[in-house]
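Structure record follows, encoded as structure tokens.
Just one protein chain is left out here, and the rest sit where they should.
The letters A and B name the chains in turn, as written, and every chain counts its residues from 1.
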Amino acid sequence: MANPAYSAAELAQRFGLELQGDGAVRVHGVGTLARAQAGQLAFLANSKYRGQLAESQASVVVLRTEDAAGHAGTALIARDPYAAFAKMSALFEPEPARPAGIHASADIAADAHVDASAHVGAFVSIGARSRVEAGAVIGPGCVIGEDCVVGAGSELLARVTLVTRVRLGQRVTVHPGAVLGAAGFGLAMEAGKWLNVPQLGGVVVGDDCEIGANTTIDRGAIEDTVLEEDVRLDNQIQIGHNVFVGAHTAMAGCAAVAGSARIGRYCLIGGAAGVLGHLEICDKVMVTAMSLVTHSIREPGEYSSGTPLMDNRSWRKNAARFKQLDALARRIGRAPADREDQSG
Amino acid sequence: MANPAYSAAELAQRFGLELQGDGAVRVHGVGTLARAQAGQLAFLANSKYRGQLAESQASVVVLRTEDAAGHAGTALIARDPYAAFAKMSALFEPEPARPAGIHASADIAADAHVDASAHVGAFVSIGARSRVEAGAVIGPGCVIGEDCVVGAGSELLARVTLVTRVRLGQRVTVHPGAVLGAAGFGLAMEAGKWLNVPQLGGVVVGDDCEIGANTTIDRGAIEDTVLEEDVRLDNQIQIGHNVFVGAHTAMAGCAAVAGSARIGRYCLIGGAAGVLGHLEICDKVMVTAMSLVTHSIREPGEYSSGTPLMDNRSWRKNAARFKQLDALARRIGRAPADREDQSG
Partner (left out) sequence: MANPAYSAAELAQRFGLELQGDGAVRVHGVGTLARAQAGQLAFLANSKYRGQLAESQASVVVLRTEDAAGHAGTALIARDPYAAFAKMSALFEPEPARPAGIHASADIAADAHVDASAHVGAFVSIGARSRVEAGAVIGPGCVIGEDCVVGAGSELLARVTLVTRVRLGQRVTVHPGAVLGAAGFGLAMEAGKWLNVPQLGGVVVGDDCEIGANTTIDRGAIEDTVLEEDVRLDNQIQIGHNVFVGAHTAMAGCAAVAGSARIGRYCLIGGAAGVLGHLEICDKVMVTAMSLVTHSIREPGEYSSGTPLMDNRSWRKNAARFKQLDALARRIGRAPADREDQSG
């Protein structure tokens, strides 16, 4: 596929940026500042990489005013070069054809509703009473169970499962292998055997959310599991039943949130971080990678747990001492530690 | 769908509970004690929430004798209100139709056997010599390879893969995206390249087990990977080849068990916890979330590793000191730590 090409002047005009240099220069794709070739658009968002600017073969560079001074090539000046680049690079993203209509192989319940403008791909199942709204895209191999809604403009890329009672808002993207609405892990022990607690709630996902590949979001036990709008979940995240995630919160890959935890808005949960069940995390909390949140967090800020990486020999020596920490502390005469609950 | 409705007297009778109040009151669904509406059944299992009882709009509440005293509304008295509620709420769980028979699109090997009472959904593949027994349900998009058995009354919800030599007992539930019987991670290095060790074993899953969404259970190298009966695995759990999991053990989401580990009965493995390979864990061990089991456990009880969550600034200061722990301990004159193997 030949990509479309755009002149620097066109880009400046379309995206409201200031042009510096030759507006007739054309770009047909993107590159990194260090490795872009002629005909490519690159960006400089972090002044740390300014040294790459002079050497860059990029035909057009998006950057800040302060980095543009003295740059000989064509530049587009933006307050936030990364965001401006993101929007411009969407021009070069190939859009696979997803024509309106239902593939002949799809298996759709008689009382399901698919909008005439939606696309339903090959080998898709749609269950009773489910709705696929205007312009939605259901990629190949997806399974939608009973009583689900895929809102207008949403896309399930491929092999996504919505088990039951999953309602997606508008413009939601769900990547392959994600499973929404599976039964939450609710168990009661009776007479030495596990008894399943029926999971009668659903999953509600707000507008503009994104759900990563192989991520799982369980449906609620009684009430719903809820993601507000613009929540961004990376791959292989696990969201337990009845979790609530506030708007604009983003979680990196492999994070896990146990049942009934409540996470605020504009939080950033690091990769492989964990949140125990029934906790509350306020707005604007950042949790660093692989940390475990073992108590509620009531103040915005950055939180961490874990120990530093060391060569294994040093680590063994120090880790062995961790077992003596309380004894060591007592020996040097420190008052007993306050016993916060860090159980988990 | 209109839910069925049940009177308090009917529920008391059917589930062997003591009725207090008006037996004619009817419920058609469930709610939480705090948010239930008229017509709903709620429960009070933890006396901590007893304050919600007076305000609750629930028409019927399941609770303990000691919490029922003075309650003005209709109550069902149970020794274990949570278990009783679990059983009653199953009455309100919509059961999707899964009629006996094989969907026209399914692709079934000539020498596979599907019982006439089983349900096989759309876009299902079943390989050579595999068996689907009485009343089993194979949801849409499942792939069953060669030499597998799905026992009577078991259900693969959707998009489950049984790769090869996977034998499920009776009443096993497998949630979407789970992969059982993939080749274990067996490698030998030869002349600077990896050599695959063929994985000739299978996976044996006992009666009444439940396997969560996107969980993976590898087949054994020579012998089988084994789950005894009533093992409960949440989502995104990884079980390596030749692992043995004892009956009634439950693992929370994202736990991982490396190859040839042997876990006892009635264990509780916390979310994102890990167990190293070739270890043994005795019965009735609880491992807290995100802990790493680095040595065999021979005494029942609760086990943990990790450090407490702190604000990032404090954490950095303390974590930096972890690297000096051995030196600090020596300085205060403590005898050298016993060097247990904590490698991993």
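Going forward, contacts are C-beta pairs under 8 Å (C-beta built on N, C-alpha and C of every residue); 3 or more make two chains touch, one makes a residue touch a chain.
It should be emphasised that the depicted structure is a prediction, and the values quoted were computed from it without experimental measurement.
J.: Per the definition of touch given earlier, which of A:R64, A:R131 or A:H175 contacts the omitted chain?
T.: Considering all chains, including the one not shown, the answer is A:H175.
J.: Just name the one of A:E133, A:D147, A:D208 or A:E223 that touches the chain not displayed here.
T.: A:D208
J.: Taking the entire complex into account, which one of B:M88, B:C209 or B:C254 touches the absent chain?
T.: From the options B:M88, B:C209 or B:C254, the contact with the absent chain belongs to B:C254.
J.: Name, in rising order, the residues on subunit B that touch the hidden chain in the full complex.
T.: Listed in rising order, the touching residues are 105, 107, 123, 125, 127-129, 141, 143, 145-147, 159, 161, 163-164, 177, 179, 182-183, 185-190, 192-198, 200, 214, 216, 218, 222-223, 236, 238, 240, 254, 256, 258, 272, 274, 276, 286, 288, 291-295, 299, 301-308, 310, 312, 314, 316-325, 327-328, 331-332, 340, 342-344.
J.: Tell me, which residues in subunit A touch the chain that this view leaves out?
T.: 1, 29-32, 35, 80, 82-83, 85-87, 89-90, 92-94, 96-97, 103, 105, 121-123, 139-141, 157-159, 175-177, 208, 210, 212-214, 230, 232, 234-236, 248, 250, 252-254, 270-272, 288-291, 304, 306-313, 315-316, 319-320, 322-326, 328-329, 332, 334, 337-340, 342-343
FYI, only the chains that are shown with their structure count from here on.
J.: Roughly how big is the turn, in degrees to the nearest 5, that lines up subunit A with subunit B by CA atoms?
T.: 120
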